[in-house]
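Here is the structure we will look at, set down as structure tokens.
Heads up, one of the protein chains got dropped from this complex, but the rest are sitting where they should.
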Amino acid sequence: MILHLLRLVWHRKRQSALLLAELFASFLVLFAVVLGGVVAADNWRRPLGFEFEDVWFVGVRPSSGERRDEGLGSRDLLALRDAAREFAEVRAAAYVDPAPFQLSQWMDGGRIAGRRVTWRMARADDGLPAVLDLKLVAGRWFSREDDGAGAKPMVVSESFARHVFGTTDVVGRDATAEQEREDAAPPEKRRIVGVIADFRQDGELMGPQHYAFQRAEPGSGELRRLPRVLLVRVAPGSGVALEERLLRRLERERPGYTFQIEPLAQMRSSRNATGLIPLATGGVVGVFLMLMVALGLSGVLWQNVTQRTREIGLRRAHGAAAADVFRQVLAEVALLVTIAVAAGAALVVQVPLMDLVSGIRPGVFATSLALAVLGLYGLALASAAYPARLAASLEPADALRYE
Amino acid sequence: MLRSHLRLALAVLKRRKVFTAISLFGIALTLLVLIVAGALLDNVFGAFPPEVHHDRTLLVFNVRMSGKDAQSTSPAGFGLLDRYARDLPGVERLAITSTMREAFSYQGGRKQRLFLKRTDAEFWRVLQFPFVEGAPFAEAEVDSGARVAVINRTMRRTFFGDGPALGRDLEVDGLTYRVMGVVEDVPMLRAVPFADVWVPHSSGRDQAYRSELQGEFWGLLLARSAGDFPGIQSEFRSRMQRIDLSAYPEFERLNATPETLLASTSRMMFDAHDDPESRPDRLLGVFGLLALLFLALPTINLVNLSISRILERASEIGVRKAFGAPATSLVGQFVLENVVLTLLGGVLALLAAPLVLAAINQSGVLPYAQLALNLRTFALGLGLAVFFGVLSGAYPAWRLARLHPVVALKGAAR
Partner (left out) sequence: MIRLAGVEKVYRTDRIETVALSQIDLEVAAGDFVAVMGPSGCGKSTLLNLIGLLDAPTRGSVELAGKPVASYRDRDVSRLRNETIGFVFQTFHLIPDLRVLDNVELPLLYRKMSAAERRARATRALERVGLASRLQHFPTQLSGGQQQRVAIARAIAGEPRILLADEPTGNLDSQMGDEVMGLIEDLNRKDGVTVVMVTHDPRQAEKAHRTIRIFDGRQVAC
């Protein structure tokens, strides 16, 4: 039967080619939309690695005119942090840069222990775990112990540790990047002191990326670039009144500076809303495109059936039951979909094979592929159902007379 | 002949109602997406008030400093614009405005997020904001660093209710400003004029920004005419070459070019900050490519439908050929038929577009958005419809016009 159908498809190759092209393009669109949705859903249900409720972001803008790559003086930072800690409602305060849900990101990368790795990073002071409720998996956070240490201390995420070392038991290991060029400056010596649960700075929509913290405790030694964000954990229920009081206090501490306070929860919702706009737009456009394809397909198949009335009549005359004709029309469509999907899948599989997009988990990719394949079969068979019924309902005598 | 073909096209479309409806649905939806995208781009890059001199304004957005191992790209510093962008030949006015910045106000015990710009007095002359009340701040206020502000209508309602706001106090980021004027809301899509609150650049806490080469300012150069652009650009670029960089040992070069918003955006997207040429066409190319990519699936869909529609009339093709219709004339006939169809779809899309745009305006996704169809987007819609019609009609027409007349007459075309 399949051979028979293949021959039919081949015989009508020009029309089949166009239908195949349409199914192929639809598959790519469907896959892209489904992949976007599955990636987002998969990311959404994973833990953030920190607690954002009742944590406020305090942006610190020193007076301008200082060169952009210079940070605030350690003394200023300490004074401001102490000022924040004076408040009874402030449970903890710590510096970090960039902060969670902030748009900026720092990338770092290199070859460590023979493995190439790129990661997102932030600089933080010794008190960050108390503010963000970071979950330590192994080792410890930065502390006074690290003052004057020969190698810079580093806290890495679980995925970082597993990717580079294959285990989370990495405390004390050397994480210095290998020197890759002769003329480059010698790389900074780094040593891992702790491992935290995967940390997702951008929030729920952030894909799987390795993360690492470096120590930036004001006053602990020479630091070229100090953080400009103070995070404070406040008592639950603290509101605008406290924000304003805190703001005035900080302004009093450093009169030339500008400060901005925003709860992380608020930054999170606007960040997620922004992140969902392309997804929603793509989804709406994708659904419309699929609807258009479904209608178009059923129009074309309908015409196809009327054009082949004679062939169908002949089959009926030779003893094919109505159900056989119905099945044949569907089977022909299914065959076309199979060819289109095979070609489409062969193409999209290149994406992970050639490592074109990092940050898509294999399971997510496979799920999306399966959903897109099922979706296209469903779409095409649903559009073929009406024309197939029409073909099956043709009376053999009428069908043969038709011309 | 054209009229006869047009009449036939309409008759065929009327008779094949299901096919026509299916085709129109796809066409209208496709064109609707493109028209909405076009309206959005038009709103970002086109000429709208208050940018009344859009066609003769050049913008200095980014300044790139680069050396062997270091590179820094950032909006221009006030110092660079103040010292090197004045008195350019062919330039009537220079306006300086900061980029927009998020700011907070705690006025009345409530917290209000807003967007702030710091500008000079010329800003209000290069751009013509419609004032609801009051007036813009002028040189006197800017020179003295007065804490005065122009706010938009929405901020007036937020802070002062619907009454007049002139002379009232507004606290932003811990500083108190006196309201001098209220203007109509400007959409956030308009990067250059947009803000909620505008204050003199000198009204902040410190004055160190005045000497910066890189910072957070944009320059607006109002030329006498667009014809003066090349001269202004080359003079500006040569002034940039002469800037003394001895205070920045890691940098050897500084580049900046006054150009249109489209050209600047193109420069940013392609990271071509050292390119002496303005290449807005590159960005247009990207938009065109995206549109074509988006059109691929609808086109194949419509091609399939058109082939089906025309194939049903195989015997018509045969008869026309028998009576001497050359293939070119048949191609023309069927392409025309397709164009009629896509134009109908285009009209439907243009009817639906205002509703979609109004929905986007209402949704608040884009603050103060005033998306609407104008003559440009309308023409774009019709142009796209014709383009789409020719694109999707050419192949079916070409293929079916080449049908062998004998085969076509038998109606057994494959």
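Each chain gets a letter, A and B, in the order it is written, and its residues are counted from 1.
What we mean here is this: a contact is a pair of C-beta atoms (placed from the backbone, for glycine too) under 8 Å apart; a residue touches a chain by one contact, two chains touch by 3 or more.
The model shown is predicted, which means the values in this text are computed figures rather than measured ones.
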Missing chain -> touching shown chains B
Of B:70, B:135 or B:322, the residue that touches the missing chain is B:322
Logged for chain B, residues touching the omitted partner chain are 1, 3-4, 7-8, 11-12, 15, 313, 315-316, 318-329, 404-406, 409
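Here, only the chains that are shown with their structure count from here on.
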Chain A and chain B have mean C-alpha positions lying a whole-number Å distance apart equal to 28
Seen from chain B, its contact residues with chain A in the complex are 18-19, 22-23, 25-26, 29-30, 33, 72, 74, 102-104, 106, 109-111, 113, 173-174, 204-206, 208-209, 211-212, 214-215, 296-298, 300-305, 307-309, 311-312, 365, 399, 411, 414
As the complex stands, chain A meets chain B at residues 11-12, 14-15, 18-19, 21-22, 25-26, 29, 63-66, 68, 240-241, 243-244, 247-248, 251, 255-262, 277, 285, 288-289, 291-293, 295-300, 302-304, 306-307, 403
